[in-house]
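Only one protein chain is missing from this complex, and each of the others stays in its spot.
For chain A:
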Amino acid sequence: MHLHKYEKIWLAFGIGSLILFLVIVGINAFVTGHQPPSSDKTVDPQVVGEIAPFNKPGLKKIGKNEYQLVVLTSAFSFDVGTQDKVVEIPKGAKVHIIATTKDVVHGFEIAGTNANMMLEPGHISETTQTFREEGEFTLLCNEYCGSGHHLMHAKIKVVDQS
């Protein structure tokens, strides 16, 4: 088979790029432990509000500068354990986020961070986020969930406590 010199160049370029991307994704997955946020854990969405930890949503300290944030969503709100839907997190804290939904599919995105996952009824989604920068971050639903979708949001306030 005859291949033009230029064809060899772009074939090598394409195959090389593919290998490079896969190696980087592989290193991210196996060395730095970056995984999809949906864990294998399941829960009955009908009674999830009575089951721990979702019976008490909110922020809980679990270690030195380490927290657990439990969020239970339903159309059209994020239950983050506070009336005003604001969660205060100390600057630099590592937060393990555990979330699920009572009804339909919702999105969970903390704008400006890597925390972004889909919440499916019956499944528990988990991700870990370290909040290094002070400021206010919007927690929003990025999966269309119904007529009140655009009203579905909460706030993460990262405060310097030192």
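Everything below uses one rule, namely that a residue touches a chain if its C-beta (ideal position, glycine included) is under 8 Å from a C-beta of that chain, and two chains touch if they have at least 3 such contacts; residues count from 1.
Here is the rule we go by: contacts and distances are computed from a predicted model.
Colleague: From the list "Actinorhodin polyketide synthase", "Acyl carrier protein", "Nucleoside ABC transporter membrane protein" or "Subunit I/II of b(O/a)3-type cytochrome C oxidase", give the UniProt name belonging to the chain omitted from this structure.
Modeller: "Subunit I/II of b(O/a)3-type cytochrome C oxidase"
Colleague: Sort through A:9, A:23, A:47 or A:62 and give me the one touching the missing partner chain.
Modeller: Touches the omitted chain: A:9.
Colleague: Of the residues listed, A:39, A:55, A:114 or A:138, which one is in contact with the missing chain?
Modeller: A:114
Colleague: In terms of residues, what is the contact footprint of the unshown chain on chain A?
Modeller: So the residues of chain A touching the missing chain come out as 2, 4, 6-7, 9-10, 13-14, 17, 21, 24, 112-114, 130.
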